[in-house]
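With one protein chain withheld, the remaining protein chains of the complex are depicted in position.
Our next item is chain A:
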Amino acid sequence: MAGTDNPDEKTLISRMKSGEQQSYHEAVRAYTPGMLAVARFYLDRSSAEDIVQDCWVTVIDAIQTFEGRSGLKTWLHRIVANRCKNRLRSAKREVPLDFSDSMDPDLDNRFNASGRWEIPPKLRFDESADTLMENCALSDCLDKHLSALPETQRSALMLYEAHQHKSDDVCNILDVSASNLRVLIHRARQKIFLMVETFQETGEC
């Protein structure tokens, strides 16, 4: 849908088709983190890393058939997702998904029975993201909380926020419905909100 209308991407693709080493170097650097995020939605860390490596090796040949109907990133992410799904199918394992409720229980507890705030947000995070990120302790804390998120929430969040996929693409790649994706994203953001609030209030993670 997004197609390959980016001239740099077009050039990169034709360089990859001609088998130029440097082009793969650039592509691996640019796209591996996103591919890993996709694989981690389905698989544990070491299986996910295996799949991503295998995918890159097949891409060397498969790129010849890439027609640019989708963007390169979306194409790569689909390859990874398909491989993961095949792997799961052969292992007869279902992808565990857990998104029954769009509210984080810890946030939900802060409302009274009439639906008003019982414990309102404590203060405004008025510093910009860049300023906040300069705080190493906060950054570490964020890492810790991100890795504690259920894998499904984290991957959906990574694809959507960090790799800037459109919702449609994420749904396609991860095989989740649009409403489930919204729940995954919202749940993860609430966790981050609660974490930053605690951190700002107490200075502790």
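The definition used in the following text is that a contact is a pair of C-beta atoms (placed from the backbone, for glycine too) under 8 Å apart; a residue touches a chain by one contact, two chains touch by 3 or more; residues count from 1.
Note that in this section contacts and distances are computed from a predicted model.
Set against the options "Isoquinoline 1-oxidoreductase, beta subunit", "ABC transporter ATP-binding protein", "Succinate dehydrogenase/fumarate reductase iron-sulfur subunit" or "Transmembrane transcriptional regulator (Anti-Sigma-factor)", the UniProt name belonging to the omitted chain is "Transmembrane transcriptional regulator (Anti-Sigma-factor)".
The set of chain A residues touching the chain not shown comprises 19, 21, 24-25, 28-29, 32-33, 36, 49, 52-53, 56-57, 60, 102-103, 107-108, 111, 114-117, 120-121, 123-130, 132-133, 139, 142-143, 146, 157-158, 161-162, 167, 182, 185-186, 189-190, 192-193, 196-197.
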